[in-house]
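As you look at this complex, bear in mind that one protein chain is not there, while each of the others sits in place.
Right after this comes chain A.
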Amino acid sequence: MNKPHASNTILYLDGVSVSFDGFKALNDLSLYVEEGELRAIIGPNGAGKTTMMDVITGKTRPDKGDVIFNGGVDLTQLDEAAIANLGIGRKFQKPTVFENHTVFDNLELALKGHRRPQSSLFFRLSGEQQYRINEVLGIIALTDVHMMQAGSLSHGQKQWLEIGMLLMQDPDLLLVDEPVAGMTDAETEATAVLLKDIAKTRSVVVVEHDMVFVKSLDCRVNVLHEGSVLAEGSLDVVQQNEQVIEVYLGR
């Protein structure tokens, strides 16, 4: 496997293992992501894709291995909030928005900075921040429903709202778990365009099962299987890989 170039690697996982009651969800997983890169992760159910994101974002502590962000920060020592504030945003596999808040308030809560209780008690939205929220509302096509409760959005709209919340956080690295699950073909296409656009200014890691979608992302792909990387390269290349074919067909 390729060795990372020390200077412009944003995320670096080395020999990461996680086990749940003896079952190895991640098994000596090594992977790196470059600054400004769009990366897709595929793999059969239970391959460890979500677990990998849990490890990066501080939800799960690995049994061993290093997770290094931005050239030196050891993520395994930090909790979820600290990691989020370092500039890592995450979209969950099951869309999770704040259902009882309006779409607007969901974005406002995700707004970068202002995380301390003391200041939030007297917080007032500045004109500039208001402008940014409106801008993101436009990007995720939810301007018309910005006063609606997030709980009443359609599944696809919730997915987009969650991506919008990521944009409000303005992270350097976005981890996006199955963004197009439950979307129509048109929505899926639009999501691919959106993510490619986002990846122009930051690094994005996308986990997805939908091969058409992954193809349209047109980026480097890792195949995960039983907790480690089975193959890496463009989608066409990995789809030719015999081990990969076996894993997908042999199920």
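Just so we're on the same page, contacts are C-beta pairs under 8 Å (C-beta built on N, C-alpha and C of every residue); 3 or more make two chains touch, one makes a residue touch a chain; residues count from 1.
Keep this in mind: contacts and distances are computed from a predicted model.
Protein name for the hidden chain, per its UniProt entry and selected from "1,2-phenylacetyl-CoA monooxygenase, subunit D", "Cytochrome P450", "Urea ABC transporter permease subunit UrtC" or "Anthranilate 1,2-dioxygenase small subunit": "Urea ABC transporter permease subunit UrtC". In the complete complex, the hidden chain is touched by one of A:R90, A:R202 or A:H225, namely A:R90. Checked against the full complex, the one of A:T50, A:Q169 or A:S228 touching the unshown chain is A:Q169. Residue positions on chain A in contact with the hidden chain: 57, 59, 79-81, 84-85, 89-90, 92, 96-102, 104-105, 108-110, 114-117, 120-125, 147, 165, 169, in rising order.
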